[in-house]
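Every protein chain but one is kept in place in this view of the complex.
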Amino acid sequence: MGNHRDSTEEVSSVAVTSLEASKEKFPDPGLPPHSPRLTDVDPKQNKKAERHVTLLFVISILGALLFWFAYFGIRVEGNFYDVTNPENNHLLRLQNLFLGLGIALSMFGIGIGIVHWARALMPDHEMVEMRHPVSSEESRAEAQDIMETIIDESGIKRRPLLRNTLIGSIILAPLTFVTLFRDLGPANPSLLKHTLWDQGVRLVRDPSGTPIKAADVTIGSAYHVLPENLQSLTHETGYVEEKAKAVVLLMRINPAELNISEDRKDWNVDGILAFSKVCTHVGCPIALYEQRTHHLLCPCHQSTFDAANECEVIFGPAAHPLPQLPIAVDEEGYLVAQSDFHEPVGPAYWERAKHVNEMAGEAN
Amino acid sequence: MKALSQKRRHPLAAVVLLAIALILTGGLYAVATASNQAQAASSTTYTASDIEEGQKLFVSNCATCHGLNAEGTVDGPSLVGVGAAAVDFQVGTGRMPMQMQGTQAQVKPRQFNDEQTHQLAAYVASLGAGPTVPEDEHLDVTKGDAANGAKVFLANCAMCHNAAGAGGALTRGKWAPTLMGVSEKHIYEAMETGPQNMPVFNDANITPEEKRDVITYLKAQEVNESPGGFKLGSLGPVSEGLLIWTLGLGIVIAFTIWLTSRSA
Partner (left out) sequence: MAHHVIETENNYQARTTTGKITNFVDTRVGMSGIVREFGRKIFPDHWTFMFGEVAMYSLIILILSGTFLTLWFNPSMASVTYDGTYLPLKGVHMSAAYSSALDISFDVRGGLLLRQIHHWAALLFMTALTIHMLRVFFTGAFRRPRELNWVVGCCLWLLGIFAGFTGYSLPDDVLSGNGLRIVDGIMKAIPLVGTYLSMFFFGGEFPGTLLISRLYSIHIMVIPALLLLLMAIHLFMVVVHKHTQYPGPGRTEDNVVGFPVGPVYAAKAGGFFFIVFGIIAFLGATFTINAIWNYGPYDPSPVQAGTQPDWYVGFGDGALRLWPGSFPWSWKIDLFNHTFVLAVLLPFMLAGVLVLFMFTWPWIERWVTKDNRVHNILDRPRNAPFRTAAGAAGIVYYSVMMIAASSDLIATHFHVSLNDVAYVLRFLWFFGPIIAFIIVRRICLSLQRKDRELVLHGIETGNVVQLPHGEFIEVHKPLDEYHRYKLVSFESPEPLAAQPNAKGKITGAEKIRARISKWFFEDRVAPVSPAELEAAHHHGHGTEAVEAGPKPTGSLGGHSHN
């Protein structure tokens, strides 16, 4: 503070720009002096810290005991989530709690104890170590010489025939293993074209499998629907895969509120409409149906479709409408499909445009 | 007498008296409501006076939006044919009468007692046939099958109400409410009437027995604690992520600061 009178006239009067200033730097004052801790100067505090560390290790031991108490002491027999007997859930929760707290205490005891030991009782003088360059020029030069000798002695540069055939074999050998990945799955995109739906296939309820009478679908209703012929499939013969494509949502809307194009006029039964439940964005089931707004919402990415308007996209990331399943009523009054979907269901894919054209050709 | 009057002057007398009075009123109220509930639940038919009283209540409380004859206006739908179940649900959960027009009717303290609700239901039921208030038999969770209920719930309900019944978002500010804490009767009525934007699940779609199974599953979720500890709202990965970034990281940072600080 008081030294400023000693400063030269030049420094104080010349305008200092940052550029010039940056040429002048404060000297490094070195490490600050070390100040001792309480435990360094007061033997009482030192002893106290030692007692604390001991106590923490004892807590750790108690934590282990708590774990064994919970493991062997709490017995849970019977079922969980029983509506008449919540006791079992309670016991399992207690066991989980005490097992976990037991482990937590045994770990905390050791960890906090050791760290407290290090902080309070081990030397806390900061030490300085010098860094060394990762490598030196000489060692690099030497390594280069060695590498060149190796290459030279191997003769790989002088014998191009050897070199080239070696490169060729090294490239091809691993490819034999890569080839093995080919049979991970079939390479048959046209599998995606068709579902189990076909002319006359009954619509049945998911999960019960019972057929649906048109009269039972009242306005405002929503049915989760599967094709009846799905029931003939087993887990081994592709039940899940076919179900993943064939799921349909059925709802009835007052026909006056529908806005349907000419070629789909006969696809519904008095306002009963069936749409693929697989989102055209990335495939989540579109199962959220709002009966008053007729909106269908995907809970995964919030694509919203308007069921009254041929399921065109009105919000969100989906880029094309949900395919509609043409339906009719059979002689017993049950709902049946008129045909398969007229386009592939689910997310778009590279071959989709081709498939759409082919399916249009098949339909004619 | 003298002893009594002396005791009356005891400083605690007022407190004791107040307590007695409160217990009496509370007890009487409990008895009264219990008998009302019994009446409402057991009666499948409505008397002419119920309908008459209901109409009076309707005209003074509901007609502004639903029209004098419940034929509907621009502010509210027609109630002809919605049935007693719809009234019992909407009025019984406090959703109706609505506080204001909005995206969706909200649950709030109910405006009518059981008897009045019963009378309103009687009036609306008299306008046209519709879903009725469920039988006790279909609400008894001890008779339900939670496993079948879980199947039906996951296929038909979980997409809006969440797998644990915690509720979820719908479009444009609408939402599917939580199902925890909702009475058996109201869950049943919601399924059969499809309130707000909820689809209708009539008895052909989900049979009365299946509805009871769904209720059983939900009640099993409600009465049982989660074995893993706090449920974090049963909202799935988002609340778990939030916890690790707040509590989890907070604890970690507290320890790192302690660990690298100098001991005093």
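For reference, chains read A and B in written order, and residue numbers begin at 1 within each chain.
FYI, contacts are C-beta pairs under 8 Å (C-beta built on N, C-alpha and C of every residue); 3 or more make two chains touch, one makes a residue touch a chain.
Here the structure is a predicted model, which means the values were calculated and not measured.
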Touch with the missing chain holds, among B:105, B:206 or B:220, for B:220
Go through subunit A and note every residue touching the omitted chain. 1, 3-4, 7, 11-12, 15-26, 28-32, 71, 78-82, 88, 92, 95-101, 103-105, 107-108, 110-115, 117-119, 122-124, 126-131, 134, 181, 184-189, 191-192, 206-207, 224, 226, 235-236, 238, 240-241, 243-245, 247, 277, 279-285, 287-288, 298-303, 313, 315-320, 346-354, 356-357
Residue-wise, where is subunit B in contact with the chain that is not depicted? 103, 146-147, 149-151, 154-155, 158-164, 166-173, 175-176, 217, 220-221, 226-232, 234-241, 243-245, 247-249, 251-253, 255-257, 259-261
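Simple rule for what comes next: only the chains that are shown with their structure count from here on.
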With chain centres taken as the means of their Cα atoms, state the distance from subunit A to subunit B in Å. 35
Along subunit B, where are the residues that touch subunit A in the complex? 141-142, 144, 146, 151-152, 155-156, 159-160, 168, 170-172, 174, 194, 196-202, 204-205, 210, 216, 219-221, 223-229, 258-259, 261-264
Quick one: in the complex, what on subunit A touches subunit B? 37-39, 80-84, 86, 89-90, 92-93, 96-97, 115, 119-120, 124, 205-208, 212-213, 216-224, 251, 285, 287-293, 295, 297, 299, 304, 315
